[in-house]
Each structure stands twice: as structure tokens, then as C-alpha cells.
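The complex is shown incomplete by one protein chain, all other protein chains being positioned as in the whole.
Moving on to chain A:
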């Protein structure tokens, strides 16, 4: 009996202790709030801290080693290049204040912006710029980290504010390799520690990285663009499951996340939904070296038999733009409209083409897809169903992402597959996948002499209007040759809290937090 009472008293005491502790905390926060109210006119209300959910960890924090789009989506907040990419796909001067190109297109002279400081307080000098390009090109003893500068003959810093690059051959696309995506400017003083303790000049500085959990960035107080950024802290939270992420958004645990199309209705009322043209090309493609895909008519028949609209409606709930070639409308002037209607859905015509190609009864084949995203097996299921109608019997083989990369993308041991080719800011980099000598990326085994010629010519062309003509011709060739079934550029839908403003969308993966703030 005594024992029970003893416990009761202890429990009571414990409860009282908790209550008192709570009320103390309560009064503390109250005073803080009052303090904030007084200064509310000077700074926006609420803590300027954002939690952004992303699918996975970056592969590297070192911007010269990172390859995944997902990495740049996060780390581009810390780094800048000589040029800054813009939401419309153009470039603007970044760490280069101005630049000049010589008549022959070979010499690029940059004036380096003065008064820029790295996150560690060191001022940006031409030494750092030279160091950056030497590191990328493997000139200072390390391994070569980028192929983008193979065409560079020499780099030089004649005085404290000037940086000169000389090319071996003119390349009209060269400036696009000078953003933080390809050549983030890194401080020489941080050599050897770029991955553990990354330092750049971007609006946010590295604070802490907990692998598998989150990446924390803090405000760069001395950022060279006056008044920016607004946020004090940015946390990228890692969560691979799209469905659970929506729950987290609804529960207020994250402020910004991608929302699957079919769940927009749940989120729409209480959150802002912004649409981003992904600038990718979702394709079903073939190994063009193998029978029967080496036959143009077979490829055209498949193009006509697959219903893009079915895929768009069921996989993306309609949030996608149909394509006809490997270029998204997000690329503005470079995009050639109308190609999406060249192979309209027509089963009868597809059957006829297949018969002309010598396969009146169709054939058997296999589509190899990665299992890391349900999107791919689901697209394959629709394609299989569509192709059944013209007599092509397709078996689905789902493999793990690593095996897909090894066997399909690098090994080219496949018949059909489906994948989305991620967008790049430059039209050249999007279209160069199909150059027959680009052995790294041309997993289609596409070979077309005119295409190779067009892509070679465009690099020598300095006039933008003429460049556009070349790029558009390249897109036409891909459509004429039915190189792949170009399905769509699907939108990424971002759900964010209603009081967040300043979100920008780029034609590549980048969560730009520079102008984001809570109102």
C-alpha cells in the first residue's frame, strides 16, 4: 500500500515539474515575440529559414566532381562561375564583370569582378580563377576533372583583374561551360578540402552536412549582390519517397517539395503549386544497331503506335508537354515547334509501315527499364499495350538503376528502353548526345552524317540566328530519322508554403534560394 502511494507522489511531482517547465518556456517565447514585433518594420516576420525536401544526397559537394543533376540542384547555391545561368536559359555576367571575344573567336578576355569575397573571407583574385581552370584541366598535377576545356589552348592572368583564355578552335557554345555547373570558381586556399568543407562565392555558405539526413547552408553575409539573400538558413532534407514527402509538406515539416501530379488536388488549396518545365526529354528508344531497329520504317511505325497522350494523362496526370524531338519548349528560340505532330497516333498507318519494312506480323523484343522510379515500368506497360496492337510483342525487364546504367547506358546491351534525358542550359549540350563520335553519351548508337555535320558547323558559327537554324535542323533530323519516341517534357510541380516568394525555375535542376523569402 505504502509503495503505491510513494509512486503516486513521485508521479505528481514529476507532472508538476513538467508543467512549470512548460510555462517558463511559454513566457520566454512570448517576450521574444514582442521583441520581434518592435523590429517588424525592418525585417520580414518569422524566421527566415527554409526546409527543402530533395530526393537524395549529392554525389559530391565538390562542384568539379559532382555529376548528378540532384547534386547541382542543391550545391549551386554555394558556388558561382564567371557567368550565371538565367531562368530563361540565357547567361549573365557573374564573377566576370565583362568580357570580350576576339574577331577570330579564339581569345576570350574577362574582367574579374572586384570586391567579391569567398565564404572564408578571402577576396576573389585572378589566382583563384586560374587555379580553378587548372584544376579542371588537370594542369596542376591532379587528375583531369572535366572534358569541357579540352579545346582550351592556354589560360593566363596578365594583370590583377584580367583573365584570358585562348581556344584551339572557335566554339560558339563556349560561354556555357563557364557557369557554376561546369566550372565553379573555387578558392586556391581551400585546395584539397573542396569536398569536406566546400567554399565558394555563392549566396549561401556551407554549414553542415549529415549524409542521408540533410545539408545545411547558412547565409553569406558578405554576398556581392547587394541585399541578397533574404534567407538566414537553407536546409536540404533527404527523403526518397515522393508520397511520404507530400505528407511531410501537409504536416508542415518541409516548406518546399516536388508533388506527384495525381496528388496536386490534395495540396492545391493550402499550398502554392508552381510548374517547372523540366527541360528534359522523356523518350522510349532503341538500340539502332540491332535488327529490326536499324530499319527507319520500324522506328517510324513504333512512333505512330505509341500514344503519347495516354502516357501524359496516366503517368503525369496531364502535366507534360508533348514532344517530337529532343528539345523542350523551355529552350525558347532554340525549340522548333510542330515536330510533335509529325508522327501522330495512327495504328493503321503504323501497321502498314511495319509491313513495308518486312514485318507484317510484327516481331518479339524486350524493353529494359530501371526500377528506381515507378515512372519507367509504368511507361513501359503502356508502350507494351500500344505496341501489341501492331503485332509487336514486347517483354518488360525491370532492372536495378546501377545495372541499367551498366548494361543499357554504358554497355549498350539492350533492344528498347525508356529514360528521361535531363535538360542542360545549352542547346548544344542537349543535342550532342546524338553525334556519332560522342561515344560517352550516344547510347542510341545513332549515326547520321548530316547530323554530325550540322553539329560541327554550329560550333563555328558566331551569329546567333544562324546557330538557331542549325539547332533546329538538328531537331528535324532526329524526327525524320525517328531516332526515338520523343514523348514529352514533363513538368515538375513544386508545392510550397503560401508565404514563400521568390522561387525561380531554371531549364535545369536548381533550387535557387537567392531571392526566396517568407512574407
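Here is the rule we go by: a contact is a pair of C-beta atoms (placed from the backbone, for glycine too) under 8 Å apart; a residue touches a chain by one contact, two chains touch by 3 or more; residues count from 1.
As a working rule, contacts and distances are computed from a predicted model.
**Q** Select, from "Acetate CoA/acetoacetate CoA-transferase beta subunit", "VacJ family lipoprotein", "Nitrogen fixation NifU-like protein" or "ABC transporter permease", the UniProt-recorded name of the complex's unshown chain.
**A** According to UniProt, the chain not displayed is called "ABC transporter permease".
**Q** Write down which of A:371, A:437, A:453 or A:519 is the residue touching the left-out chain.
**A** Checking the options A:371, A:437, A:453 or A:519, the one contacting the hidden chain is A:371.
**Q** Among A:86, A:166, A:381 or A:436, choose the residue that contacts the chain missing from this document, as touch is defined above.
**A** A:381
**Q** Can you say which of A:53, A:219 or A:263 touches the chain missing from this structure?
**A** Here the residue in touch with the unshown chain is A:263.
**Q** Among A:93, A:122, A:253 or A:313, which residue is in touch with the absent chain?
**A** Considering all chains, including the one not shown, the answer is A:313.
**Q** Which residue, A:86, A:195 or A:398, contacts the hidden chain when the whole complex is considered?
**A** A:398
**Q** May I ask you to list the residues on chain A that touch the chain which is not drawn?
**A** Per the touch rule, chain A residues meeting the hidden chain are 242-243, 260, 262-263, 265-266, 310, 313-314, 371, 374, 377-378, 380-382, 384-385, 388, 396-398, 400.
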